[in-house]
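Please read through the structure below; I'll follow up with questions.
Just one protein chain is left out here, and the rest sit where they should.
Each chain carries a letter (A, B and C) given by its place in the written order, and its residues are counted from 1.
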Amino acid sequence: MSVVRRAGLVLAAPVLALVAAGLIVSALLLATGDDVAGFWSVMTALPGERAIVAIANQSAILYLSGVAAAIGFRMNLFNIGVEGQYRLAGFAAGAFAGQAWLPGYLNTVAAILVAMLVGALWAGIAGALRAYRGVSEVISTIMLNAIAGSLIGYFIKQWGERTGNATNTKAMPEGSRVGTIALFPESPVQLYGLALLAVVVGVLFWVLLNRTRFGFDLRATGASESAAVASGVDTRRMIVVTMLVSGAVAGLIGLPVMFSQSFNYGSSFQTGLGFTGIAVALLGRNHPVGIAFGALVFAYLSQQANLLNIQAGISPDIIEATQGIIVLAVVIAYVVVRRYRVRQEQAQVARQLDDEAPPGRGGPPAPTDPTDPTDPAAPAAPTPAPTPAGGAR
Amino acid sequence: LTGCGSNSGGGGGGSDSGSGGSASEDVCKSKTDGEGPKIGLAYDVGGRGDQSFNDSAYAGLKKAVDEIDATCVEANAQTDDNDTTRAERLRTLAEGGVNPVIAVGYLYSPAAAQVAPEYPDVDFAVIDGFSTTIAKDATNLADLTFAENEGSYLVGVAAALKSESGKIGFVGGVDGALIQKFEAGYVAGAKSVKPDIDVEIQYLTQDQNDAAAGYENPSGGKAAAEAMYQDGRDVVYHAAGKSGLGVFQAAAAAGEGNWAIGVDSDQYLTAPEDQQPRILTSMLKRIDTAVFEAGSAVADDSWKSGFVTYDLKSDGVGYSTSGGFVDDLRTQIDEAGDQIKSGEVTVPSEPEN
Amino acid sequence: MSVPTPASSATGARSAAAGAAEPAPRRGLRLLGIGVAVFLLLCLVRVVTGAGPLTSFGTLALTLTAATPIAMAGLGGLWSERAGVVNIGLEGMMILGTLGAGYIGYNYGWVAGVLGAIVFGIVGGALHALATVVFAVDHIVSGVAINIIALGISGFLAEVWFSALPGGGPTQSPPLPAVPRIDVPFVSEPAKALAERGWFVVSDLAGLVEVFTRNLSLLHVVGLLLLPLSFWLLWRTRFGLRLRSVGEAPAAAESLGVDVYRYKVVAVLVSGALAGFGGAMIAMVSSSGFQVGMSSGIGYIGLAAMIFGNWRPTGLLVGALLFGYTQALPFRNGPETVHALLLLVGVLLVVVAVVQVVQRKGRTAVWLGVFAVAFLAWFASTDVVPADFTRMSPYVTTLLVLALASQRLRMPAADGVIYRKGAAG
């Protein structure tokens, strides 16, 4: 397959899916008598500077969430607990940073580590339960999500401080805050400093998966657990470690906003990212680059949802539906394209075999090494000349 | 105390809604030109139609449209908003040519504090907010806050007086500073009448970030209230947004002798017929007034920045009398109100422990 | 579940064989025995601690209200996964069910509303079937997408349908017509009287009787009947045999002339119908109107109950009841009743630990013992459980039960496996 064709195939699925999703949504809007033209003019309007930055910010956050989920998915661990993990981790980091036990950026770095640690531990519970007690991580992470919410509520009621009607952790000192990066000098919205974590995590994720032994073990376990075991992978340990890593990455999700904007953990902490991350990871096929694409699509859509609501008077919920439709359309398109590719590949194998095998002779050749001691002398009986069977042809 | 009983419908002045109407047609869509201000309203999670908090804001909007010829633009919140998306929403409104921008709910405080300085020509207000503690110098930013504890004190008095069993209940949405104010006032009011009254407190969630479980959870509200009625508690006050609808359902099911108390707007007016006889009163939080006044202030150039508190004295909170179930108690309730107004009684704003 | 799970084969394999061999009647008897024993213990704890709500009508009624939608979602999962299709989209189908109940129920009455909810659920199921069976998409991906779509669509359509209605709004329907409730004459009243006496066992039993005879929603009756009906259909009929075979060994089924796709599609549609029916319960019984997001994860909990129940109707009912019960308790004088629950859990752990000792499973016994002591100590050293913690009890209990119970789960062998026609042989 030529490079161009290969690239074409890679792009075919998403393009196909986006077109299909667009058609479905338009039909839906038509059916309910909504302003379809308005919908498209908002959705296709070029985002302004501010919106571009906002999309970048949101993409970075969703990317972190997507990677956190994908790490588990790559070895068939369905970690739906990213939600609880990042919230608990965000709370812990906010509380820690607010205490300002360490000076300046030391405090920041320590808080980030705290977040990763707490996220890892919370995910690790599910991992350990799975590895050592056989408890399905699907159940345990659902339960742990709910417990995390109550736990944070309890802690923050005990130790939080009130600002007006909100209750927050103590604001972190000025010196520990991470600034923003001005992508456009004029824009009041700027890139969160810690949004760069997404780039770092993305690169590390790629390297981990494709260039390290651990990553190989992880992928192998995901691709075939039995084969991984036979190759010497300790799956229990892998389950625990993978959940720990997944949780540690989850721990980072809440940090960009916290360190560049809110400076504490409080009532306005963004929730739901863990669940969106699952969709983003699946949309990106758990691939470091694919997830970036997925995060971008989701961020773009939710950015436009705001405008859609205000400018076209269409419920932003349609955007959520659109996101789901895109996920489904993309995976269907992928399946179709993949089948096509597998067929191509098998055809290639077959062609190769045909080319190699001397014409008129079936099956793989017998060993050819004449000096091979295992090759017995030719049988005495003459080889009968087989007559072609059947009258056909 | 005229403001409390009369004309206190969630629908405000010109509300044409029938017995159960809350949000019939959307005034912002139906009316596109007017002489008055163009008001931008950003709802809290739950949005228009919750028959309490957000609807009360909508009622003020409608009143402004009807009375000062205003026009309006609405924006909905999403459950996974963060400060940036909220700020972006306010900016989009501001750039759409509205003035003032009114954000419903304290969650908008940081966002408004950030956005207000960027648009000096637009006025911003946050219902229940604390934005001016963040952007201290902004002259175009106001926090419209309420003395919910004072209003709750009054319905607490009503509850204690009405209760025959000496056991009453409180169903709160999210267990946090805001709703605790309701709880504190309610308990104080009840105890002022019957010091040994038994008040059970139930919050639907401890999770501050789970507004849906707190304020959009009628089945939770129903379960909580049902338990209270079965336990012999005959008056239950809710401060739980839409979840309160479940409290009313439970009250209706519990039947004669059991009461529910509404919140924010006069919920008697929007309740279905079978529930109306069970709604003793409602704690009025005049968000409609606040919204209307913010609109008017822009129209006649009298914007006040900083904290604006709507309390009992200014008729910003109160109680409703629709249905006439508290008619016999009004003297005592109003007496309590007077004590608050005169400063004789200070209502706590945080629960005791 | 779903995704060919590492540990299910690593750790699950050893337990699977042990769990499967037991014949059905004996298993049923044993379950019944355990149920009775736990109930007796509960009565005892109630008397000892004086925590009346432990077995009160109110608690049990609320348990039923909470548990039936969970059980319906779980049953939906059971149907689908028995045919080999993992259905994480139950939540979405349930959401569609609530929407259907709201829209159809408001316009055409409660019967139509229930049917509408079922139809809406089936629409969700059809989408899942299309994606997983026809297009062979990964089951999890499809399910997650359906959940997102359903939530978005329900919000979008709610605004279109309900905004202008009196009592409705962009995120909620007007109040819906009530579903009839049943009172069994001559039973409910005496039971109520007896239940209020507070007699050991007698009153507790009366409370149990009362729940099923007084003010019982028709939908709950139907829902509970669907469990044995499903069991009968799946395990006692030809149709059920074929359906299960498709989840166990689709290639074998196809080689014997079973139309694998058709059974999978039917199963997923039934699954959607059940989830939709559960949605109707949420919208019309637990509450009396549709509300965006009112399913709030019950579909996931149902899935958890199904796994908990080892892909069996009885098991999932136990899971749903356990969850519903622990969810109901915090509403009933939570701090005290949940405190009393600590004693129950402690004693249960001791019992199980003793059983383990008898079976010579020393390490498990020690663990159980440690937990038992911890719970008993917690019980003895405090008077109440802080309100903040009571709401965690359903989640913590589920985790504890799963962590401490020996894992004998066995999912259908081809669950979550994508099957293509012509793969036989």
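Assume a residue touches a chain if its C-beta (ideal position, glycine included) is under 8 Å from a C-beta of that chain, and two chains touch if they have at least 3 such contacts.
Assume contacts and distances are computed from a predicted model.
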Could you check which of "Methionine synthase", "Nucleoside ABC transporter ATP-binding protein", "Acyl-CoA dehydrogenase family protein" or "NADH-quinone oxidoreductase subunit L" matches the UniProt name for the chain that's left out?
-> "Nucleoside ABC transporter ATP-binding protein"
Absent chain's touching partners (shown only) are A, C
Of the residues C:N107, C:N215 or C:S255, which one touches the chain left out of the display?
-> C:S255
Of C:H220, C:R244, C:K264 or C:R312, the one touching the omitted chain in the full complex | C:R244
Touch assignment to the omitted chain, from A:S187, A:S224 or A:Q311, lands on A:S224
Sites on subunit A contacted by the missing partner chain, in the whole complex = 210-217, 219-220, 223-224, 226-234, 342-353, 356, 361-367, 369, 372-376, 378-379, 381, 383-384, 386-393
Residue-wise, where is subunit C in contact with the chain that is not depicted?
-> 13-15, 17-18, 20-21, 237-238, 241-242, 244-245, 248-249, 251-259, 410, 412-413, 422, 424-425
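The definition used in the following text is that only the chains that are shown with their structure count from here on.
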Looking only at which chains touch which, which shape fits best: line, ring, star, complete or other?
-> complete
Using CA atom averages as chain centres, what separation in Å is found between subunit A and subunit C?
-> 30
Could you tell me the distance, in whole angstrom, between the mean C-alpha positions of subunit B and subunit C?
-> 36
In whole angstrom, the CA-centroid distance of subunit A from subunit B equals 41
Set of subunit A residues in contact with two or more other chains = 150, 153-154, 157, 315
Subunit C: positions in contact with at least two other chains | 170, 292, 388, 391
For subunit A, which residues count as touching subunit B in their complex?
-> 50-51, 54, 57-58, 87, 149-150, 152-154, 156-157, 162-167, 188-189, 257, 261-262, 266-273, 276, 302-303, 305-307, 309-311, 313, 315-316
Mind listing the subunit B positions that touch subunit C in their complex?
-> 17-26, 46-51, 55, 76, 79, 175, 200-203, 205-206, 212-213, 216-219, 222-224, 226-227, 230-231, 242, 245-246, 249, 270, 272
Hey, which residues of subunit C end up touching subunit B in the complex?
-> 56-58, 62, 65-66, 162-164, 166-172, 174-175, 282, 286-289, 291-294, 296, 328, 331-334, 387-388, 391
